[in-house]
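Only one protein chain is missing from this complex, and each of the others stays in its spot.
Naming follows writing order (A and B), and every chain is counted from residue 1.
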Amino acid sequence: MVTPVSPIAQPAAHDVKSQKVCRLDEVTRAWIKKNIESEIIIEAENLDFYYGKVQALRDVSMCIPIDGVTAVMGPSGCGKSTFLRTLNRMYELTPGAHAQGRVSFLGQDLLKADPAAIRHHIGMVFQRPNPFPKSIYENVAYGLRIEGVRRRSALSDSVEESLRHAGLWTEVKDRLRQSAFGLSGGQQQRLCVARAIAVRPKVLLMDEPCSSLDPKASARIEDLARELSDELTVIIVTHNLQQAARVSDNVAVFMAGGELAEFGTTRQVFDDPQDPRVADYLRGRFG
Amino acid sequence: MNNMLIEDRKGKHRKAKQVTAVAILGFLSSVSFLVLGAILYFLIRNGASAFSWEFLTEFPRRMMTEGGIFPAIIGSIYLTAGAVLVALPFALGAAIWLTEYSGGGWWVRAIRIGVNTLAGVPSIVFGLLGLALFVITFGFGVSILSGALTLAILILPIMIRSAEEALNAVPRSFREGALALGASRWHTVHTVVLPSALPGILTGTVLSLSRAMGETAPIMFTAVAYSMLRLPNSPMDKCMALPYHIFVMATESPSYGETRNLQFGAALMLLALVLVLNLFAIVWRTISRRRKAW
Partner (left out) sequence: MFLFLASVSLIALAFILYFILREAVPVFRGATIQELLGPKWRPTYEAAPRYGILPMIGGTLLVTIGSMALAIPLGLAAATFIAEMAPGWLKDIAKTALELLASIPSVVYGFFGLMILSPYIRDSLGLLTGQTALTASLLLAVMALPTIASLAEDALTAVPRSYREASAAMGATHWETTWRVTIPSAFSGLIGAVILGMGRSVGETMAVLMVAGNSPQLTFSFLKSIRTLTSGIALDIAETPSGTTHFHALFFMGVVLLVITLAMNWIAEWFRGRLAKGHLKR
């Protein structure tokens, strides 16, 4: 088999001339479609997950398409966060947690790859904004710095670009050197988005990114998720059905016990759920 | 499939850094613990042979070149017990006021700062205070009383802090439950809060006991005698004390070589006492924390 040359392995991330964060993703995308022969970026097969002896995900299989926003929904405690944390191996920070099965990312088994490298390609935004206690600038530059980028111009170009993409540039451009803690909650969350996309991930995971924000700030994050989905794959956990309906193209609904009850396009799942439990869940929420 | 796909730039270099950092830090930490372990090892190896029933129960003989450390042990017990008995009611009162009555405010802040400051005062300064206040001004002379009072002030901040911590660990709901039944504040404190906090308070007391046991500088010129051939018979008497005994034997002993064994024995004895008390307190604290299901 001829090993295709991966465009991802090229140092694309710091090509500051490209205006859009992931312009090169077009290339990546084409490459993936051609070589992996699918439009699937992440595929879980028979994924089981345990916290010690407690099972949190049960035999989950699904394919997440490369385009658009995928929403993950379900009642509290059904394993949504767990699922998300499996995709970037963040569960490894929890002692005793382990996953079984196969999750392929761009055709490679993610559970067997190097977690640091995986997290490089799959970024994450958390439930509560968690900027570092550093300046706004340093927050966004963090990912590049750990990659070893030192050039001032490369750093500040990338910071500007990421902040622009996160819709935060005009608000913070005069206070880049000030502490990130001086920002409002919504701004902090957008800063976290900027920080995550600065290293040009292929996928952005968002775990209830709006749950600690007021409606207006939430709306901005929603818009942001939509915009970003042009350039990367967005997977967003939400409790808010309206939000899911507005933002997502596809929906995965988990049920208690960590079972994947339904997966399909948003329209399909909302209009005509196949699983009666999902129907109840959606009715309960809408009604 | 293509394994290069999700390879990271500079991944190898960064992994190497990670491994190196863990190795260096792990090495430095083990050095720290090894050094401290070596100290224990030397003391035990040289001191263990001195231990015998006579060593613990006899008076020193022939200018401290033979015999035991009995009066030093007894003197230390008098001093530390006295210190804890004096400090306990004050510490408990202070902690109760801080947690149950004060309700915040600048007075509380002042007291907190006072406690922290007192904890930072070097032990020799307590010795100076004891000398100027108890020995000279109050005229207690060099006596068990002066020494115990000096040590009491020294352990006061430790006791206040640990008692406060123990009281704070009692959940608010316990208090509210009792107050809602119409109990008075004081009634609530002494029937509900204090019993729940008791293990924590006792742990703190044991820790302060061990601290007082090991202190030398505060009693050096307030309480101790170089050598006594009888036990003290009143609080106004001088006494011998284990830490001071170790000090004088090591620095002023007339026949250095012959008493080496006794000296190591005495040092080991003090170390064992302090470590056992501490270990006891730590284990007890761990158990009572685990048992509490609130």
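Structural remarks
Note that contacts are C-beta pairs under 8 Å (C-beta built on N, C-alpha and C of every residue); 3 or more make two chains touch, one makes a residue touch a chain.
These numbers were taken from a predicted model, which means no experiment stands behind them.
Residue-wise, the contact with the chain that is not shown comes from A:Ala196, picked out of A:Ile41, A:Leu57, A:Ala196 or A:Leu282.
The residue from B:Phe51, B:Phe70 or B:Phe90 that touches the chain not shown here is B:Phe90. The hidden chain makes contact, of the residues A:Asn130, A:Ser184, A:Ser211 or A:Gln242, with A:Asn130. The chain omitted from view is touched by exactly one of B:Val115, B:Ile144, B:Ala178 or B:Cys239, namely B:Val115. One chain of the complex is left out; on chain B, the residues touching it are 8, 14-15, 17-18, 21-22, 24-26, 28-29, 31-33, 35-36, 39, 42-43, 46, 89-90, 92-94, 96-98, 101-102, 107, 110-111, 114-129, 131-133, 136-137, 153, 156-157, 160, 207, 210-211, 213-217, 220-221, 243-244, 246-247, 250-251, 260, 263-264, 267, 270-271, 274-275, 278-279, 282. Although one chain is not displayed, chain A still touches it through residues 88, 90, 93, 95, 116-120, 123-124, 126, 128, 130-135, 138, 142-143, 145-146, 179, 181, 192, 195-196, 199.
Basically, only the chains that are shown with their structure count from here on.
Centroids built from CA atoms put chain B at 52 Å from chain A.
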